[in-house]
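In this view, the complex is presented without one of its protein chains, the others remaining in place.
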Amino acid sequence: MKSRNLIPYLQAAPLAIVLFLFLAAPLALVLVVSVFRNKLFVGLVPAFTFENYFSILTNAVNYQLYLSTLKFTVIVLAVTMVLGFWIAYFLVFHVRSLLIAIGLFLVCTVPFWTSNIIRMISWKPLLGREGLVNTALINSGVIDQPILWLLFSDFTVVLSYVHLFTLFMIVPIFNSMARIDKSLVEAAVDAGASRWKVIWNVIVPLCKTGIGLGSVFVVTLVMSDFFVVAVMSGGLSGSVSSGVFFDLGILNYPRAAANSIVLLAIVVLIAAGILRVVDVRKELTG
Amino acid sequence: MHKHQKRPWTFYVLATLFTLFVIFLYGPMISIFILSFQGPTGGLVFPLTDPGFHWFGALFGQARTGDVGGAFGRTLPLALAVMVATVVISVAAGLAFRRRFFGSSVLFYTALASLIMPGLVLSIGILVAFQFLGLPTRWYSSAFGAHLSWTLPFGLLIMFAVLSRLDPAYEEAAYDLGATRWQTLTQVVVPIVLPGIIAVSLFGFTLSYDEFPRSWLTTGPQNTLPIEIYTMTTTVTSPALYALGTVTTIISFLAIGLALGSIGYIQHRRRNKKSF
Partner (left out) sequence: MVHSGVVSLQGVTKSFGSLTAVDDIDLTIDGGSYCCLLGPSGCGKTTILRMIAGHETPTSGEIQISGVSVLGQTPVQRGTAMMFQSYALFPHLTVLDNVAFRLKMQGMAKRERRAKAHETLEKVQLNHLAERMPAQLSGGQQQRVALARAVITNPQVLLLDEPLSALDEFLRLQMRGELRRMQRELGITFIHVTHTQLEAIAVADLVVVMDDGHIVQASAPEDVYARPTSAYVARFMGGQNVLRGVVQSVVGPTVTLRSDQGQIFEVDSAQISAAAGDIVHLSIRRDHTELEKSDAVPTQPNHVVGKVIAIEYQGTYVKVTLDAPDNREFVSHVPDDKYLAQRVDVGDQVVVSWRAADVHILADDHRKSESGPDLELAS
């Protein structure tokens, strides 16, 4: 009987070890390094100083980066939430055959299992100065000069984010929407609710968890991104992560670490704020 | 009866939205797929001139495109190793989580936290950790661990959902029928949750295969494919980049097709196997 009680610990041990070695310990080291000093040509010098944090918080450029990241986050969150909700709603409540709904759902999720970088750069032949969109618009006479902001602008960054991350919104919303008992909708209609009232008073509250989870994903992904913003803005925009990326480029590990900690703290705060409203464990097992 | 019901107008609006979204999702991918067949004199944009397999050949020629072959040779075994480790660790942990044990909540939420951990931050942490221990960063050690910290939460969530739906009566029945604990695991539990395990494999393989931010500082001197591609976006200005994109996307699609196909096959077999 005693040995039986040990079994869960043995089964969970590999996960615990991996998470310790490759998540907890590295994170702790980032925290430690963030108070180290950086010396040119020497590298890390153990110390206990807040000057890295100080340099981040007093730097106006950093505030611009945070502001720009926040702007992207809010725009992308709004667009993906609207898209994600209506696509999930279409699949769950408008497609009559379950098999087709699952098939279409998979069509939405397949890109998740392919390369983000490839998906990102695949916009280039479409949006560039001589890209398909500009060529088409010029040939049809809508414009006579190519639109330059199609590629390498904030627009392109938002477009790429929406392209890459909408499925992170669709999946959790679809998941909680699919569990809504259809008779609830019929009961609401029986009670005299219009289509919009059903959506607002029945469906939205019941897939709050899905929307919450999707939001956590999208916020985290946008805030931690550094390569989409680097590649798709053509270097014109930046994000907090690209600040970290820059520090790494000049081998200033302590400031990169401090920057990471600030970023992580913000991400965790936002995620915790959203997760206060939704119970993840219940969503998974219920 | 249901079939004859008239569809509401919202159906047509949302169906249009959905179609546009799918075009938005796949359109760009298809355009680089077509452009990868660009002829030797063709450019990075349409039109397609003198189509052929020129750039696919150039890809493995090493001349201008870096070490693509070598990167493949590292990325595939890494993805397979991550896949196997993800399956084993997630299944084991999923079984553990069916019972409350001391620290189970902390472990569960740590795994979830791994999902929202910015990849770049993790990359820095692992790099510093390896430097601290005096170990060199390599694709098969540091990057392997970095990838696991990304694939495991997905694997765990899937197994968590699958195993929580597994009726404990199956295991009791096996015990009742004289199966040892090992026989119960290998002949009852694993076969029943096999579709879930395949899904975990799919996540393990593809997420590692395409991972970029967590690989950035952890692969060491020899690049994996996503890093190779990222470098190429700035240095290579030929359709060879598209050819590479096409090749790696095809590999991803093969993995997806294999996984979804076998899940579908298993479900179908359990419901529709014909008596002969």
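Which chain is which? They are A and B, in the order written, and residues in each are numbered from 1.
Following the convention adopted for this analysis, contacts are C-beta pairs under 8 Å (C-beta built on N, C-alpha and C of every residue); 3 or more make two chains touch, one makes a residue touch a chain.
Bear in mind the structure is a predicted one, so any value in this text is a computation, not a measurement.
> Among the chains in view, which touch the chain not shown?
In the entire complex, chains touched by the missing one are B.
> With the full complex in mind, choose from B:5, B:234 or B:272 the residue touching the hidden chain.
B:272
> Of the residues in subunit B, which ones touch the absent chain?
Residues in contact with the chain left out: 167, 169-170, 172-180, 183, 187-188, 191-192, 194, 266, 269-273, 275-276.
In the analysis below, only the chains that are shown with their structure count from here on.
> Quick one: in the complex, what on subunit B touches subunit A?
Subunit B reaches subunit A through residues 2-3, 7-8, 10-11, 14-15, 17-18, 21-22, 24-29, 31-32, 35, 44-46, 88-90, 92-93, 95-97, 99, 101, 103-104, 107-108, 110-122, 124-126, 128-129, 132, 145-146, 148-149, 152, 156-157, 160-161, 164, 202-203, 206-207, 209-210, 212-213, 217, 226, 229-230, 233, 241-242, 245, 248-249, 252-253, 255-256, 260.
> Can you name the residues of subunit A that touch subunit B in the complex?
Listed in rising order, the residues are 7-12, 14-16, 18-19, 21-30, 33, 83, 86-87, 89-91, 94, 96, 104, 106-108, 110-111, 113-119, 121-126, 128, 130-132, 135, 163, 166, 195, 216-217, 220, 223-224, 226-227, 231, 241, 244-245, 248, 253, 256-257, 260, 263-264, 267-268, 271, 280-281, 284-285.
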